[in-house]
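Sharing a structure with you now.
The complex appears here without one of its protein chains, the remainder shown in place.
Note that the chains are named A and B in the order they appear, and that numbering of residues resets to 1 at the start of each chain.
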Amino acid sequence: MLKVSDLGSGLAIAGLGLAIIVQAQGFPSVGASPVSPAFYPGLIGTVLLGCGLALALGSLLKKEAMPLGVLPEWLRRPGNILAVLAVPAAIIAYGLLSPVLGFLATAFLVTLGLLVAFRVNWLWSLGTAFVLSGLLHLVFVVLMRVPLPYGFIEALLP
Amino acid sequence: MNFITAIQTVFEPFTLTVIVASAIFGLFVGSMPGLTATMAAALLVPLTFYMDPVPAIGAIVTCSAMAIFAGDIPGALLRIPGTPASAAYVSEAYQLGRKGQLSRVLSVNLIASAIGGIFGTLVLIMLAPQLAQVALRFSSYEYFWLALIGLSAATLISSSNPIKGLTALFLGLFLAVVGLDVVTGLPRYTFGTVDLMGGVSLIAALIGLFAVAELFRKAATIHEDLPPPAQVTGAILPQGLSAIAQYRWNALRGSTIGTFLGILPGAGADIAGWISYAVSKRFSKTPEKFGTGHIEGVVDASASNNASLGGAYVPALVFGIPGDSITAIVIGVLLIKGMNPGPTVFTQSGDIVSAIFVVFILANLLLIPLGLLAIKAARHVLRINQRMLLPIILMFSIVGAYAVNNSVFDLWIVLGLGLLGWIMEENGFPIAPMVLGLVLGKIVEESFTNSMIKAGGNVIAFIDRPIAATLAFVFFAIWIVPFVLRLAGRRVPRAS
């Protein structure tokens, strides 16, 4: 990912800490407990706010070279960009497609897409996707008895 | 207790077959991120209906011991812990693998696990009733101090920038807050989604922060096509044995800490590895080597998490109070088999209890040959081309994360934390303290709130009991002693 200067990350963390504190103010106190449900998250938010400010301040004092951040190396190589993007794409595709298509079809398509994005040739990709989706089904559904999403291919199995 | 009849019961062909089969099952489950020892034990329950008590309990005991060791394997190979118990030293083990010492670190994992497991069992056999009494003295005050001591471990394991380590720890603590508040039942930071009411799943977080973050890193440098690091060849076991011999006191110390944490209900294997690793660094002669691929802490922590398994049976057998989720299942099986946990279990069902102890020892001895086979098989993984290997790992991670809760929502957690973990590591924020915060967060808040409720807001109650006061003293000593030493003006080398 991108490298951010301590000023940037410090400010982001301080912002998160502040947001945690602000959100905690809305928690109502229920019952007779001497500790409000806002106390502990408020404490966490305060520490994060402090850490973030300390990082940002340290960065200013040290006069870090980077203003906020620099472009990372991988953004200059199309092959790497494709590989990096394929990771979230695979997770999202699995999450959205598996309830519709069922596990086997989704796993096959997602694996195939991943392998192609990682520049594996088509023949190997097809073979691996086929074997891997079957293997995952065997491990999780047959051996571990996890009910993975049921789809049209599963309906054909005995 | 008659150990001769116990050994005869265990060494029946059927019992032995069950034990070996569940050992292989446990090794497999442990080495898969997303499959946990608890899941495996729960799966075995319906099978145990049709078995005698000894093979039934033996299956669960063996399976869990194997799984906790096997969690180390993907950690050393790929920097992905197979179970939460291995998370503490996963970076260290991976660094060792990069240095070509894969066989060494894995055989240390293996031998230390067996030593820890046997140590925990011996304590269980000899001291169970006495130690269970001690465990009963632990109320929320004691747990509060214990949890704070655990959090202090984070400052020891994060080496570089202390502020960044603290930030990571508190990010983890914050993630643990998400969900329904136990006291009021109030949703906090859930943004109206039901899925978040259950909080951030630990397994999903581990897969995101370790596996997916690592895949991002590898994908960003995919063009390099690095060959796997050349490995030291030769027999596996001797490499580990010499390291263990060198750090034999560490193995003993890790085993002791692990057993003790296992005995305390609610602590367990997940926390044992962290504390032992931190203690190891604190008292090491070469703390500066930690985090760069140094075997010392791995010895402590590998022994510790397996030792905690035996410890968890202490309160379970004596008081029916489960030390962890696996012993909760074991208690259920015992009840079905007509054995009521309690102090009388040792007299009324003495033969079966002795047989269970024999299974414990046997399982830890079996760990060596079977673990060795697993290591040999696993080493081949690194020969697979990266462009093939990374997609395969990602698929296992996705399906594993989904399988824990059967929840698509957990995939979004995996993705979000994967991105966060990647950004954090690139910018010098360590991941380990964040995971520790996530593991301990609930215990910290609950023990604090419960103590305050019990004491009616009176803070004196926190140090009013002897064990609580001792733990409080340890906690403040951890923080004040290094400070005082520094104030003393002399740069005291950390020799202790």
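The definition used in the following text is that a residue touches a chain if its C-beta (ideal position, glycine included) is under 8 Å from a C-beta of that chain, and two chains touch if they have at least 3 such contacts.
Please note the rule applied: contacts and distances are computed from a predicted model.
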item	value
Chain left out of the displayed complex - its UniProt protein name, from "3-isopropylmalate dehydratase large subunit", "Tripartite tricarboxylate transporter substrate binding protein", "Deferrochelatase" or "1,2-phenylacetyl-CoA epoxidase subunit A"	"Tripartite tricarboxylate transporter substrate binding protein"
Identified contact with the non-displayed chain, of B:S140, B:T167 or B:S397	B:S140
Given A:G8, A:P41 or A:G102, the one touching the chain that is not displayed	A:G102
Which residue of B:G82, B:G150, B:G179 or B:G273 touches the chain not shown here	B:G179
Contacting the left-out chain in the complete assembly, out of B:I321, B:L390 or B:I413	B:I321
On subunit A, residues whose C-beta touches the chain left out of the figure	30-32, 100-102, 105, 109, 112-113, 116, 145-147, 150-152, 154-155
Missing-partner contacts on subunit B, residue numbers	38-39, 41-42, 45-46, 49, 135-140, 142, 179-180, 182-185, 187, 194-195, 197-199, 201, 265-266, 318-322, 325-326, 328-329, 332, 335-338, 340-344, 405-407, 446, 449-450, 453-454, 456
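Just so it is clear, only the chains that are shown with their structure count from here on.
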item	value
Centroid distance [mean C-alpha coordinates] between subunit B and subunit A, Å	23
Partner subunit B, residues of subunit A touching it in the complex	1-4, 6, 9, 13, 20, 23-24, 27-31, 33-35, 37, 40-41, 44-45, 47-48, 51-52, 54-55, 58, 72-74, 77, 79-80, 83-84, 86-88, 90-92, 94-95, 98-99, 103, 107, 110-111, 114-115, 118-120, 124, 128, 132, 136, 139-140, 144-148
Of all residues in subunit B, those that touch subunit A in their complex	29, 32, 35, 39, 43, 163-164, 166-167, 170-171, 173-174, 177, 181, 183-186, 188-189, 212, 215-216, 219-223, 387-388, 390-392, 394-396, 398-399, 402-403, 406, 408, 411-412, 414-415, 418-419, 422-423, 426-427, 429, 445, 448-449, 452-453, 456-457
